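Removed from the display is one protein chain of the complex; every other protein chain stays in position.
Up next is chain A:
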Amino acid sequence: MVSKKKKKYSSGEGAQFMTRKAALKKLQLSLKDFRRICILKGIYPREPRNRKRAQKGAGGIKTLYHTKDIKFLLHEPIIWKLRDLKVYQQKIRRARATREFGRMRKYLRDYPSINIDHIVKERYPTFVDALRDLDDCLTLCFLFSTFPSLKKVPRNQSMLCRRLTVEFMHAVIAAKALRKVFVSIKGYYYQAEFEGQTITWIVPHHFSFQPQNKDEVDFKIMSTFVEFYTMMLGFVNYKLFHSMNLVYPPQLTAGFSPDSEKDLIDEHAYVAERIAALNISLAKVAGANEVEELPEIDIFQSEDGDPQKLEEAKQEAEKVKKLKTMFKGLKFFINREVPREPLVFIIRCFGGEVSWDRDHFVGATFDESDESIAYQIVDRPSMDKQYLSRYYVQPQWVFDSINARTLLPINKYLMGAVLPPHLSPFVDKIKDQVYIPPEERALKDPDFKPLDDEPSGSDIEEASDEDADEKNEQESEEDGDTALARQYQQEIAEDSPSDDEDGEDNLDPEKKKLAKEKKKSMAVVSGVPYKENPYQKQIEDKQAFRLREKLVRKKHRNLYKSMKAGQEKRKKEIWLLRKKRRLHDEKVKEEKKAEKRKQKMQAFEAATA
């Protein structure tokens, strides 16, 4: 007998996919509920390889889901909750229509709430998984924390977002996990590191709420995303606090406790409250010790043990360790025109203490008149009353210092100075074979010294440097003077012309000569020792390298060649640009000299005439 004919699309791609309509029918849900559960469970529509087959021969573009995904949804206990909710909604609607408001209120009171903690666990089986997916979550939560109550967003959602974000910021502060900051037009980009996972998020600039266009963004969908993300962030916060021996939930200011019904009506008051909450140190779990420092990196001899890479990793770890305590023991005072939230967050992250004007905002910890303040952050051209015991710097100094991972010399960031550009720390390091102008290089690593660095000559800077010198003498006993001294030395090193070194160099050969003569007179003539010829060694090395190059397999030879050619090309380009720059600089110097000479001559003539 002939076997039964197979039905079309009963196997293969046709059976793998399911249209949204079919999914709705299978799950017995309305579109609204389906959308919600898909977002909560992390089920996304799929793009098939062959659309015609996946749609079972139907034309057009339909939203398709994997049949497996839908089956996964089928076992979700929340589906029953959604069906219950539907009944409740109907009851409420009916009560409202029949104007039985007492009953309606009762239904609203008893409205079942959906607990989705198991979904968080299901989607992120380990904590690291959750951390890995935190970027979107944090950005959306920070964004929603700035929103007022909107029509399609549940009432308590933005409040919850506010609380959770502040808690997360506290976790970052306590763990000293912040690594990079970038101030862009869009907002502040932050990058933190938890358990080896880098988390990047954007915090919008603080403006008043801008009304959103209705047809641009579907608020309902975004609010569902936020619903899940708040749950996730809450559990992540708990875990973070728990691992750092901190009490959760932290006791913040009154505006953040979950059960307080008090609403802060004024937005500015709310922002002030939020920043004040950031400035509170958290309570530790009773009997818990300080979290011990991470041990040093162990060195394992791996198979492809690249000593250079190991060294790099070690250096990186060292730098990060330094970065964590960069502002330790330093006191900062923030002027009122400066956006406080990012600065408070950042400075506290690296161990600094922050305060602000007590009269204007709540939560100040010390006054402006405190003599132990090391830095005052200002964003205005000049100030009437200035203290000698502190530096007046612009806020960009803080951001740039963090990205450079050291306290940068402040002379370019003093009050009223034209700031150097704020560079992005997010550029990839793979592009190392590019020309970097000396100014940028100086910004990136403070150890770099341009060949002929003139005492970069604006009058303001010089004056302020002198001020700084005086100040340094004054405050030798004060807190955090070690860091300041370090910085001072750095500045001196930068500012001082390189004459001294030259002088030393001049001295050295003479001394050497004398020493040599002495030695000669004392020496016992001995056999000829084996003297390594450096040039010979170089040649040998080169030959060995060439031999190794020959051993490159035929398969990879072309690739290797092209790589080498590219390297040469880029090197040449860099060399060319450097040469250009050098010539240009020399020319400028010549011109300057000529002008100076001219001026001198003029002055001389004027004097003699």
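Observations on the structure shown:
Basically, a residue touches a chain if its C-beta (ideal position, glycine included) is under 8 Å from a C-beta of that chain, and two chains touch if they have at least 3 such contacts; residues count from 1.
Simple rule for what comes next: contacts and distances are computed from a predicted model.
Set against the options "DASH complex subunit ASK1", "MMS19 nucleotide excision repair protein", "CTLH/CRA C-terminal to LisH motif domain-containing protein" or "Ribosome biogenesis protein NOP53", the UniProt name belonging to the omitted chain is "Ribosome biogenesis protein NOP53". The chain not shown here is touched by just one of A:His205, A:Lys284 or A:Arg578, and that residue is A:His205. The chain that is not drawn here is touched, among residues A:Asp84, A:Glu100 or A:Asp136, by A:Asp136.
Screening A:Asp357, A:Asp379 or A:Asp585 for touch with the missing chain picks out A:Asp379.
Counting over the whole complex, chain A has residues 41-47, 60-64, 66, 68-69, 72, 75-77, 112-113, 115, 117-118, 120-127, 130, 133, 135-136, 139-140, 143, 160, 182-187, 189, 200-202, 204-205, 207, 210, 212, 214-218, 221-222, 225, 231, 234-235, 237-239, 242, 248-249, 258-259, 337-339, 379, 394-396, 418-419, 421-424, 426-428, 440 touching the chain that is not drawn.
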